[in-house]
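One chain of protein is taken out of this complex; the other chains stay put.
Right after this comes subunit A.
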């Protein structure tokens, strides 16, 4: 390879108590699609933030086209030709598409001209967008287009993409890859961050693997198997959840014509959802983010009350019951957002445990909390689910994402629910913890409970579900047996490619 476009040498960044990057070096060539692989907490985000000027390295240096490159803020990085598509969109809900794009540019043209250019570029790359729409009203896929267009309008030399496909349907992923290949053909280098190994094998020329802040290997992903890469990432062998053969159980919960408006300003309303939930069943509900997942969980857990007859549990109408009453009946739920929704960040694990398990674990007496029993319950969760924490008196905030997730899921599972609803149970959790959580969900189902898993990770859903249904704009498709479903079929259930089309730029 000739001279690299971007060279990182010896980048080190330490935060109090943790080294995020230690002596990281690699090169990105011109027109190369370079994958950055690693588990959560491996230091990928810190590294790309360094390149984008959001983080200053303690040691080490970078060169861009042979010249020293040390951006002191993102605007300097953008001026030098670095563009970034963020994992959690850096968009402004209440502003229009054009305003959002303008905010990501150094010297935006007047609004009218900018709108015309957005239309132009978006159509060239097969990502149609209406510049005057309010971003809060767009789907997740469309919002990502806004981010990408914002980058493309600046003719970047290096485009950084942080987990871009987690919010896309398989068809949309295919179109995104077409766009990226066009860009590559035009000479743009792409730094592609993902933990989806098959995607990396399909797209990337070269991969650098990070573990605990250090480079542990580089490989050519087209010639390395996904399993080998996964083991490099994890640093050991991976345990794949197993399940026993299941028996068809009785109907526990019946959802019929469930409709509810969203409580959030830019949320999705639920429209006429019907589903039969049987004992021992794991129902996987897929869908691109923002298609009603949060609302569905809220309606089932009791955070949103719904009309008469829309949800029945063992023949009893429960649509009007609040979460506490549903828990007492045996319907437990773990929402997606750990901090502040599933757990109160500043309260101890004991208190967080008592908050949801109070009724089912008999942790109160005459209105007073039995702290000894509550601590015992928290210790049981920590023990059973291998939550890494000094003890139950620690605040929920002090736990890492994966450990807190194990705690909030374990807390519900140990209450012996009859129906458990979880949303994104392994989001932001490292691979071994994710496997443990999935195994626990399967074990719960094997004991005769029904489990509803709402997730955007299709691999996860295929691994655990008996039947699969898709949420699309607040509607739920009819469930189908998960075994034997192809990616193509799932993609169509998720709403296909919406209105995207393959890039038709001449290259």
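A few remarks follow.
In this section, a contact is a pair of C-beta atoms (placed from the backbone, for glycine too) under 8 Å apart; a residue touches a chain by one contact, two chains touch by 3 or more; residues count from 1.
The rule is short, and it goes like this: contacts and distances are computed from a predicted model.
Only one chain is not pictured, and the protein name UniProt records for it, out of "ABC transporter permease", "NAD(P)H-dependent oxidoreductase subunit E", "Multicomponent Na+:H+ antiporter subunit C" or "(2Fe-2S)-binding protein", is "ABC transporter permease". Touching the missing chain, out of A:10, A:108 or A:345, is residue A:108. For the chain left out of this panel, the touching residue among A:73, A:220 or A:272 is A:73. Although one chain is not drawn, its touching partners on subunit A can still be listed: residues 15, 46, 49, 53-55, 73-78, 86, 89-95, 99, 102-104, 108, 265.
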